[in-house]
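One chain of protein is taken out of this complex; the other chains stay put.
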Amino acid sequence: MEALAVQILKSLVSGLLMGLVFALVALGLTVIFGVMDIVNFAHGEFLMIGMYTTLLTSPLLGVDPVLTLPLCVLVGAVLGLLCYHGLIRFLLRGPMIAQLFGTFGLMLFLRNMALLVMGSEPRIIHAGWLVGKSFAVGPNVVLESTKLAAAVLSVVSFLVIWWLINRTKVGRALTATSLDAEGARYMGISTERMNALAWAVGGASVAVAGGLLVNFWPVEPGVGLLFTMIAFATVALGGFGSVRGAFVAGIIIGLIVNVPPVWDALLRTIDAVGLKNLEIHSLKYTMVYAIYFLIMVIRPQGLFGWKQ
Amino acid sequence: MRKVVIFAAVALLAVCLAPAMAWSAPKEIKIGVIYPLSGGAAAAGRELRAGAELAADIANGLIPGVNMTMAKNAGIKSLGGAKIKLIFKDHQGNPQLGADLAKKLILDDKVVGILGCYHSSVTKTVSAVAERYGIPMINGSSTSPDLTKRGFKWFWRTTPHDKWFTKDLFEFLSGLSKGKVRGVKAVPKDQISRLAAACEKTEWGSHVAIEIASFAKEYGFTLAANILYASKSPDLSSEVQSLIAAKPAAMLFASYTSDAILMIKTLKSMKAKPKIIWGQDAGFDKPEFVALGDDVVGILTRSVFLPSVTKMKPLAGQVNALFIKKMGHDLDGASARAFTGLQTWVHVLEKAGSTDPKAIQKACNTITIPGKELVVPWVGIKFSTKGDEIGQNVLGGGLIGQYQKKGGKVVLEVVYPFDIATADMIFPLKGY
Partner (left out) sequence: MEAIRNAFDFTDLPRGEMIIAALALLFLLLFPVLPHSSFAMATMIQFLMFSLYGMGWNLIGGYGGQVDLGKAQYVGIGAYTTALLMIRLDVPFWYSLPVGLALAVIWSFIIGYPLFRLKGHYFAIATIATSLVLKDIFEVWNFVGGARGLEIPLKGNLPNWLYLQFKQDYYYFYVLLAMFLVGLIYVNGFRHSRLGFQLRAIKDNENVARSLGIDAHWCKIKAYATATAFVAAVGSFHACYNFNIEPEDVMSLDLSVLIALMAMLGGAGSMWGPIIGAAILVPMKSYLGDWLGGKAGMAGMDLLLYGAIIMFIAAVQPRGVYGIVEALRARRRR
């Protein structure tokens, strides 16, 4: 019984941490969607580029990986602007499906560009303030420092974005653009600039997430895909365009993927041999998608979404 | 608009009407080689390609001074000194594409035979094509046990497969309890009998999981957890928590490179303390994994070739030196097996004395290549022709290596088979 209780606590903690990481990755996606109704397939590739930015610049500049984060912000913002002015601007004229595939092409392009330049081997950061560090709290509850830092960054980013949207003039302009682009134009808001701003903010937030995650995760050109699907589910579950929704949905998903060890501990406690062969670990992401689907069927606009 | 359409039609016609000008020089034998040269396994593909190329260069007499039979002939002697020509194709890990490329090689390029394909799933479709067309295929590096259980008449495999490798592990663990391991006193079996395994859930890993479960039963070990996980997963902490909660003495893994790295990092941060960590090659045998440095010291990996093999096989040392000259690093399991695969082709052609598929089939079924010709530490190469495994090399063998720190560098030392161990084993692991 005690083992079970400890395991539940452990899973709660690591689920919360991982959930905040998922939310952080999804933040940029939901910001971009909120303003201009575009799902960015290349979102994970922005993350990958953030990861490579830290990996490459940290030894080059001779500073700790964490100190390169401002650079990631810059790279992400510039990349977002480039993508907006080079591609997305043109896609906006078309139907939703052309937008989806335009960003899908962007994904293929960026990923294979990375493959061409960096090769397919996974790379890791060897030393740094966060690398390989973790500490135990209470009864064997381990906090990994990278995940903890990412979780803190996640909370901070969400607060900043929330403040930006709800408390500043620019934010009100962004909201206006997202609610009614045409109306916003009549009111003298340059929707073009608002869109570009959303891409810059979205790109920067995910690139900085990448720069932090590379302290723990190995990076390779295909790394984006791991997070993209989760990010999609997070954003859709929370409600497209809802910042608060992405935060809550990220945590829900983080908790779901940490159910299997609790299940194992439960089986060990009640000694249910017959249930042991359920492949619950290999189905942990399946549970995420299944639960996501069920929630969506009940609430078609997502948990906190306002548009259908 | 009409112009556009006419242009498109002409272009399509041109593409279709351009059959590869199949013109074979009399003194050239074409072998089609299908490897994952791009896509997710491109790094392995590069090693495989280099291994096969090196073997071809040696066989063609371009590199003198190697002490093996095929180096002395400068081409295939029984075919009038014909040179080997490799035609590389890239399957990107895609079975359908692999099959299409195999057809292209067989029908357009008119290859004598096929070598490949690394991914077991691709090898399956490619060998099905080769079987239909009656073209011999030698496979050097796919380890799914299924491949040689299909009774194919045109498929031969040189490498041992996962069932053997897993059996090696359990032989090793039993040996550990009997005091056969160099540098370790006999460990009471009940201290190492609790195992936990985590394998990636696609074709390869799920096979390994089944083999581990069946051998654990056979050898009397307790498999406390047998986890299948989604490869390329963004988070492995839930898997690692379950592994640790099972309190195993040994943790067994079948993981690709990025998973293997993430797994070790997660184990470290969760402060796992198993006595043994064993990896089924793949991710545990890659330079990027070794780059983890101190964290991998003490970890075991099965392989078919470790650089320390060169200490006991001078021939392997010679080839390894050539490989270092070519690529800048040691041979590894992938390149050594690709080398051996092509070498087998050379010996088979020499024995067949003809490029007729029937003659090659006969040569494959009767050939014996002694172990002293090979870079890999096997007894030799001889394909089974009956029983439940057709075309499997019965003289192969696996190694288990351990990462150890020698002079500030992490190297792999052989710990199994016991009689060729190159170093004392570190036991137990120091834990994280």
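Letters A and B mark the chains as written, and numbering starts fresh at 1 in each.
Methods note: a contact is a pair of C-beta atoms (placed from the backbone, for glycine too) under 8 Å apart; a residue touches a chain by one contact, two chains touch by 3 or more.
These numbers come from a predicted model, not from an experiment.
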| item | value |
| --- | --- |
| Sole residue of A:V155, A:V170, A:M229 or A:L267 that reaches the chain not shown, by the stated touch rule | A:M229 |
| Candidate in contact with the missing chain, chosen from A:V66, A:L82, A:L164 or A:M296 | A:M296 |
| Full-complex contact with the absent chain, from A:L108, A:A136 or A:M187 | A:L108 |
| Options B:N73, B:S174, B:T202 or B:N365, residue touching the unrepresented chain | B:T202 |
| Absent chain, residues of chain B that touch it | 1-2, 4-5, 8-9, 12-13, 15-20, 37-39, 42, 46, 49, 88-90, 92, 94-97, 99-101, 103-104, 106-108, 121, 124-125, 128, 131-133, 144, 146, 150, 201-203, 205-207, 228, 230 |
| Chain A residues touching the omitted chain (full complex) | 33, 37, 39, 87, 90-91, 93-102, 104-116, 119-120, 221, 229, 232-233, 236, 240, 279, 282-283, 285-286, 289-290, 292-293, 296-297, 300-302, 308 |
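Assume only the chains that are shown with their structure count from here on.
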| item | value |
| --- | --- |
| Inter-chain centre distance, chain A versus chain B - centres from mean C-alpha coordinates, in Å | 36 |
| Interface residues, chain B side, partner chain A - complex | 38-43, 201, 225, 227-230, 232-235, 237-239, 241-242, 245-246, 257-258, 261-262, 265-266, 268-271, 286-288, 291-293, 295 |
| Residue ranges of chain A in contact with chain B within the complex | 3, 7, 10-11, 14, 18, 21-22, 115, 119-124, 126, 132-134, 136, 142, 144, 216-218, 220, 222-223, 225-227, 230, 257-261, 264-265, 268, 279, 281-282, 284-285 |
